[in-house]
Structure formats: C-alpha cells, structure tokens
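Right, one structure below, let's go through it.
A protein chain is absent from this complex, but the other protein chains hold their places.
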Amino acid sequence: MKKLINAIDDVVREQLEGMAVAHPDLLKVHFDPTYVYRADAPVAGKVALVSGGGSGHEPMHGGFVGMGMLDAACPGEVFTSPTPDQMYEAAKAVDSGAGVLFLVKNYTGDVLNFETAAELAAAEGIKVQTILIDDDVAVKDSLYTAGRRGVGTTVLAEKIVGAAAEAGYDLEQLADLARKVNQYGRSMGMAITSCIVPAAGKPTFELGENEIEIGIGIHGEPGQRRVDMMSADEITEMMALEIIEDPGYSRTVREWDNDKGEWYELELTDAPFERGDEVIAFVNSMGGTPVAELYAVYRKLDQVCKDKGLTIVRNLIGPYITSLEMQGMSITLLKADDEILKFWDAPAKTAGLRVGA
Amino acid sequence: MKKLINAIDDVVREQLEGMAVAHPDLLKVHFDPTYVYRADAPVAGKVALVSGGGSGHEPMHGGFVGMGMLDAACPGEVFTSPTPDQMYEAAKAVDSGAGVLFLVKNYTGDVLNFETAAELAAAEGIKVQTILIDDDVAVKDSLYTAGRRGVGTTVLAEKIVGAAAEAGYDLEQLADLARKVNQYGRSMGMAITSCIVPAAGKPTFELGENEIEIGIGIHGEPGQRRVDMMSADEITEMMALEIIEDPGYSRTVREWDNDKGEWYELELTDAPFERGDEVIAFVNSMGGTPVAELYAVYRKLDQVCKDKGLTIVRNLIGPYITSLEMQGMSITLLKADDEILKFWDAPAKTAGLRVGA
Amino acid sequence: MTTRDEIVTWLEKLAEVLTENKEYLTQLDAAIGDADHGINMKRGIDRVMEKLPTVADKDIGNILKTTGMTLISSVGGASGPLYGTFFMRGGMAAAAKEELSAEDLLEVLQAGLDGIVQRGRAQPGDKTMVDAWLPALAAYRAELDNGGDAVAALRAAVAGAEQGMKETIPLQARKGRASYLGARSIGHQDPGATSSYLLLKALLDTLEAS
Partner (left out) sequence: MTTRDEIVTWLEKLAEVLTENKEYLTQLDAAIGDADHGINMKRGIDRVMEKLPTVADKDIGNILKTTGMTLISSVGGASGPLYGTFFMRGGMAAAAKEELSAEDLLEVLQAGLDGIVQRGRAQPGDKTMVDAWLPALAAYRAELDNGGDAVAALRAAVAGAEQGMKETIPLQARKGRASYLGARSIGHQDPGATSSYLLLKALLDTLEAS
C-alpha cells in the first residue's frame, strides 16, 4: 500500500489537523470526540445542519463545513460510521437553540449511531430532527435490503439545505426541504478500480484488467454487478437510463417526534422523473478518476437527458463524494424546482465547494 | 487500460465538448484549430491572457478560462504541446487590441511552438509577449538541461496575472508581474504511481510496490530519482526543504520585442527564500491522490515552513495541475507581496477555480 | 455461579480472541461488506481494556454497562451500537449483582439480544449476528431445562451459535451492508455472526477454565 500517510492509526486525525491549519477562517476541529465545526458556530437564530459518516469520502463531509453548508461534520474512521458521542457533542457545540438537523446517509451503521445520538441530544433538551438520504438506484428494493444507500444526493442536499438554514428556515421547514431533496434525487455509481482501506492494507476487492463494477456504494464495497469494460458513452448511457427510468421507490423511514420524544415511522414514495423535468446534474469522481474523464461522461449524460426530455439547468462536476483513491464515477440527477434552485445558487464558502463567496 | 473514454483519437475533443456543454456561461470551445476561450471574449480594453500545453493536466488550462483568469487556453494532444496555429488563432479571437500575453510552461515543445505562434501573431500586428514559467527545483541547472520545467507556479500565475489583467494592467505591466510571479515561485513533485497515456495504452514507467519517484514533471515522465516509499511527513519535509533551501537560480530566457519585432535574450536570477517571507502554499494532487491525503501533506508543510521562518498566508489544496490519473502530489511555495496577494484574493469565476464569484 | 472476576476475565479473553481474529473478521467483511469488522471490534475492545481497571471492582451490571458505553463510543459502524446495546441491556439485567446464577446469565444474554433486535430490527434469517444469537440462547435454555449447569448450558449455546454462524453462509443478506450485494452475499459467512460466536466461545472458555 502506497499512500501519503504516516502511522495508520493517525491517518484521519492528521488529515483533520491539516484541515484545521489550512482553513482556520472556515472551520475548527475538535478531538475526543472528533468533529469539524464552523469557525463562527453557533450562528445565532440559525438551525444547525450536522452530518457525518465514515472518513474516506473527502471533501465530504468536513470539506463542506462553513457558510451556506454544514455547521458540523462528524468523521468516523475510514469507511466506518462515527459514534453517537461525536454527533451528540457536535450538536451541542453548534446548536444556537433553534435546533439541529442531522443529515444521515442510509447505511445501517450511520443510521443506528445517529439514532442513538438523536436520543441523547433530545434528552439534553436539544430540538433535533434526522433526515435520511437514500438515493442509490442500484439498490432496487427496500424490503429485502437495508434500503437504498445515501450517495451523491448527500452533497447536493448539504448545499441546498445548508443555504436554506442560512436563509432562516426553521427546523420543520428545513426537514421538509431535506426530505424533498432526497426524494427528488437519484444516483448510481461505478468503479474502475478498488481502493485500499489503510487499516486493511490491500484492495477491498480485485478487479480484472478488463472488468468494472456497476452499482457500487461509496465504501469500496463490490457493486451490484461486475461487467466487462465499456466505453464512456456506453457506461454513461446505461447508468443515466437506470436513474432516469427508475420507477417510484417506497420505503419506511423513522423520524423523531420532538413533542412525544419518540421515533415514528413514515412511508415515503419517490416519484419517477418525467419528461419536462428540470434537473441538477452531478458527475462525481470516486477519487482517482481525473476531472477530464468526467467531462466525457457529462457530454454523454447531457445527450441522454435531452433524449429523455430532461433539461439540465445546473451541474456539478468533480470529486466531491469519494471512496479514497478509487477510480470510477457516479451520476446524480436531482429534480430542481424554484426553491431548490434558489438555494443551489445561494453563496457557500467551504473548503470543498465555493459559490459566490 | 481502463479509462472513461471512447475512441482514443477522440479523447481530448470529447472532453472539450463536455466542457463546452457544461459551462456555456463561462467558455466556448473552438475546433480546428482547437482552443477554449472566454464566453465574453474579447473583453474591451483588457490585455488577453493566453496559455496552453498538452492535455492531461486538467483542470489546467481549459478549466481556468473565465473571469479573473485566462482568456484562452490551447490544449494539445495528451502530454503533447499544442501547435502554433492553435495559439495564433486563439490570440486573434481574444485580442481586444490591448495585446496578448502568452504564459508558457518551460518545455521545449511548448516553448518552440509558442515562439512560432508569437512570430505569427506579431506578423499580424498583434502586440504580443511571452513569459516563461520555469519553477521546478528538481531541475538543478539550466546549462546542461532545457532548464527548469513549468509546473505548479503556472496555476498561481494564471490566477494572479489573470486578476491583474482584469484590473486593467497593460501588456508591459502584466509581463512584469508574470515574470515576478514566476521568479517568486518554486515547486517540486513526486509520483506514487505512473499514469497511462491513452494513445500509449500502458503506464509510461513501472514503479515497484514500495517505490516512488521524486522530482517528476507533469507528463508521467520518470523523476529525478527513485527512492523507497516513505511516510507523508518524510516526503513532505524532504520536498519542502529542497524548495525552501533552493539557492538562486539563473537562466537566459527569450522575450519578444514588439518594436524591433525580434527576440531578445535576458538573464534572470531568482532569489532564494528568506526567513520572514510570507508565502502562498499550494499542495497539488497529480490526479489520482485524493484531497484527504493532501491535508496530511499540508499539515507537515505548515510545520516545516514555520521552522524555516516562512509564514503561509494563503493556500490552495487540491488537484489543479495533474498528470492524468497519476497518484502523487506537488508542493509549490510562492513568495507573496501586496501586489500578489491583492490579485490572489481578487474574484475568479472558472470551471476549475472560483473565488468570490 | 459466575463471579465478577470471571466476567472480567471473559472480557480480557475476548480482547485476546478479537485481536487474534482481527484479520479473519475483516476478511469476512471484505467479502460481503467493507472490510472493517475486525478492525472495528478490535478498536472497541482495546478501549474496553483501557476502561476495565477503573470498574473491575464494581458490580457486574456496572462492568457490563461501562463495556457497552465504551463500545458505543469507540466501535462505530453497525456493530458498534449493536454490541454496545447488547452490553448495556445486559448490564441493566445484572444491575447490582456480584455474581450470576445460570438463570441470571441467561437473563443477561437474553436482555442483550433483545437490545440488538430492537436497535437493528433484524429478522431471523437476515444473515446478521442475530442468526448466531437465536439458536445459541435457545440451546442454552433447553440445556438449563434439562438440569444442566451454566457451563453445560453455555457449551450448548456455543454449539448453537457456531451452527447459526455457519448457517448464515447460504443465506442472502437482508440487513446491513451485505444486503446490497443481493444474491452475491450468498456463500459467505456473516462477520457479525462470527464475532458473536467468538464472544460466547470466550465466555465458555473462561468458565471452563475456572
């Protein structure tokens, strides 16, 4: 394993220390428990947006802490969900009294740990809400799986919901917007190479010189299927069509009732895309694929969307939600309405994404 | 070779087509000859900043075309300098009458082709100047080599000089600033893996599972020396010290005399860094190294600079001047004065770099 | 009677076992997960070992609760809150106890399993750690009903856990990361079921040794 790291046990901590010295104007890093938070937190009167997950997806989430996006991010070990004490301490640090929204990617580990954290925060009298991001169309059903994984839409949600929080949305409004963004977004990813978890020291899976994995998550896990290498156009068309033609998706999610102080379940169904929809298109590198290749993908994606009657009105192209040094990419399409576009265009100033600031 | 490409001969063109559909608000792409230029070019009264070089370094240069940076970029084939007709046509397209500054990375191919283009442009009555970027301290002498290569400082120069052009600098002032930025900047790069030129189909060089290349350029060429893998701290300290302790560097460069219409040679000597210097620090990914690892490098770089009496007052961290999917990184330190900081902080709106816009 | 010291020894033994099996559990997780289960468990149990001296003289409930809280705040992943809940609930069931009868021990383990199921909402056959625990506790109870003592019951439990663990191999995962592989999860042994088996085995070895 060749990486720019020192001792394996220090990888995440040292990367966070580097962020702290690089961006003191944007963020601070707290250790034991570990969380990254806005330099100016808590922001008076503002609902705090907090996310987190395993490390190895940089710039997400820590790179999105700052004006217009996250108030705090909780990094776990590489590809391992953070722990409830991190989330709970982060929430306490950034809560202005207006409440805290946890944006949670749907992985069993993240969900169980954030649920525990929400219970702890609520017990402390913090108004809290958790919204799940589960947008990965490679996962077909929710009955026989842990449900769709949270992937590309997470980045778009952190930008859009973060801007709405900045604009003064209250906790309920923010939760509604976050839920909508999640239901409007769909993603799919593919891998050209595996990646090496530092603590493991070798690739999580082996891919042949002519093989690729389709329908991967963001943890270096094998995908939904393994196929022979194809052209960028073929790969892009196949993935774009699976996203665009994805039927309605239903699942039961748990959200927190602040009055009753307990979880309740609600059934959510995502509507499929329709001709005439305007979309934000996000072409993401898994980390090792250079941006130039993403433009070849975007070129085809634009054609496929046009053929299907979708109009791309905004785009994001680059490495934003990654799997260490994995080569590959993911495509996310997010149905855009006026509310979403307004907050997409709003300023953001973070280490990983800057808009109008 | 597994890449997100279609036919090998179409790689560069399709990537550029993707950029054109993705960023119509920022740039346009002209083919035959190929160049990327500002959507609003020519900008009345403004000196046009034009650069270019082989493809495979994205986002540089095409990704830096837009307000506050480049007016045009000329992409060659992968790792192969573009041709004079591209540069000449680009200059004609973006010249407002105020003249054109060619920013040229010091590689024989780039230099010879840009020199030919400058002669053609001058013959057309375009006021033209060429400034060389040669900042790679891995190249020790200029007598027995083609001189230091143009690497990381190119990105910083395109930002700073681009902002000055936006602010109304005339051709002479701009050339002086560009020359100063180049003389204030020093870089060094290293490779963890080789990279695959699409047309070649296999890695340019083979590296052992425990070997790295130190002192590489940006074309997948082997470096100045091959050593065993070291820790991020060791690598960073070694490279930072070679940059910081680099002695004065002298070489003869050719610049164009618009009055006489001929080349003249001038001898330039770069002063070494001194304790008390303020610097802009640029930690760059060669393409395949994820940003998280760069923060581990930045962490150590900050310590080494402090030890050596240098203060990092600004930084840039990410993949900006790359070698396809190569894993590795480069460090650039640029001595910063008020003029340089003013234009570093000025707004820029490009696909690859956004500041305050 | 299972004493407080045996509980402490059990946890120390578990630390050894998880250290020895760190690679193995991680490999199982690499096949159908994200290659970190062994690393997660090792990180957690190491923290427990740091904490243990501060509570080793407290009652069993206290020791188990501390173990659970430590795992929750150090393991992460899916297994963190699950094993954490297991020990916290077990600790509540053993509140203020200095020693555990064979029945007490069953109550502790059952309370722990109930916690795992409440948090994770896994069904039998979902290919999770639950598939090791269910047959294990059923066998324990059966042996107890046949008049067996704690060691005999645990021996039955470990056999049940081992069988449950092995029977996860042909299953298609419906919970956790492995569920994303669909049919590709078939043919691999579940990492969490394996660590649960190791956990029970460590307890048995401890009691047999004394």
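Note that the chains take the letters A, B and C in the order they are written out, and that residue 1 is the start of every chain.
Everything below uses one rule, namely that a residue touches a chain if its C-beta (ideal position, glycine included) is under 8 Å from a C-beta of that chain, and two chains touch if they have at least 3 such contacts.
The model shown is predicted, which means the values in this text are computed figures rather than measured ones.
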Missing chain: touched chains present in the view: B
Hidden-chain contact residue, picked from the options B:S96, B:T116 or B:S231: B:T116
Absent-chain contact - pick from B:Y107, B:Y169, B:Y295 or B:F343: B:Y107
Touching the absent chain when the full complex is considered, from B:T80, B:T130 or B:T236: B:T80
Touching residue (missing chain; options B:G217, B:G288 or B:G352): B:G217
Residues from chain B at the interface with the omitted partner, ascending: 33, 54, 76-85, 107-109, 112-113, 115-116, 138-139, 144-146, 149, 197, 199-200, 204-205, 217, 219-222, 224
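Note that only the chains that are shown with their structure count from here on.
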Intersection of contact partners for chain A and chain C: none
Chain whose Cα mean lies nearest the overall Cα mean: A
Between chain B and chain A, distance of the C-alpha-averaged centres to the nearest whole Å: 32
Chain B-chain C separation of Cα centroids, rounded to whole Å: 56
